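A protein chain is absent from this complex, but the other protein chains hold their places.
To keep things simple, chains are lettered A and B as they appear, and every chain counts its residues starting from 1.
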Amino acid sequence: MSSIEVTMVRIYLTEGKAHMEQLIKRLHDVERVQGVTVFRGVTGFGRHGKVHSSTLLDMSLDLPLVVEFFDEPSRAAEVLEHLDQIIEPGHIVSWQARLNV
Amino acid sequence: MSSIEVTMVRIYLTEGKAHMEQLIKRLHDVERVQGVTVFRGVTGFGRHGKVHSSTLLDMSLDLPLVVEFFDEPSRAAEVLEHLDQIIEPGHIVSWQARLNV
Partner (left out) sequence: MSSIEVTMVRIYLTEGKAHMEQLIKRLHDVERVQGVTVFRGVTGFGRHGKVHSSTLLDMSLDLPLVVEFFDEPSRAAEVLEHLDQIIEPGHIVSWQARLNV
């Protein structure tokens, strides 16, 4: 087994599906990161303390969404630099990890 | 782009929605962490090997739930200290990360 260093990135969105699709499109078409997975939370709250939740889960447009990807550290740093211009501060978390290759 | 160090925390629950809502309320009202996201797993098993799964996903009260938050390391350490009294051992994982600010 061999592995390389990667940066894991998680972007926290709460602004509904349109914003998410725009971000995914950018990561896919422009940034060309190697892979992206989007998770939807079942509830959550943000900095302003407003709870985003739903009893009709699949209908809601206001549930938390997390866009996750990983890439080589230098590539991830470039992407983070670009995202900084479109994602508001306090919504992107990143850390170092190992990827099996 | 500037970033600060944060501690990522993930709390693994399997005891149904009531327990989760109590924890969220505490993190929101008492601990006042900056943000929380809750994810529901589609299946899983815990230390005792019992599989928590469901074909009627949205109906189940026994699916894995993960409560995730991040905050400044000193703040997160305080919260972890408090959670230690209400969450059983072996269910809270944490690590250092960077938050874009």
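Keep this in mind: a residue touches a chain if its C-beta (ideal position, glycine included) is under 8 Å from a C-beta of that chain, and two chains touch if they have at least 3 such contacts.
Since we're looking at a predicted model, the values are computed, not measured.
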Absent chain, residues of chain B that touch it: 12, 39, 41-47, 49, 51, 57-58, 64, 66, 80-81, 83-84, 87, 89-95
Chain not shown, touching residues in chain A: 1, 3, 6, 8, 24, 28, 32, 34-40, 58, 65, 70, 95-101
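Keep this in mind: only the chains that are shown with their structure count from here on.
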Between chain A and chain B, centroid-to-centroid distance (C-alpha), Å: 18
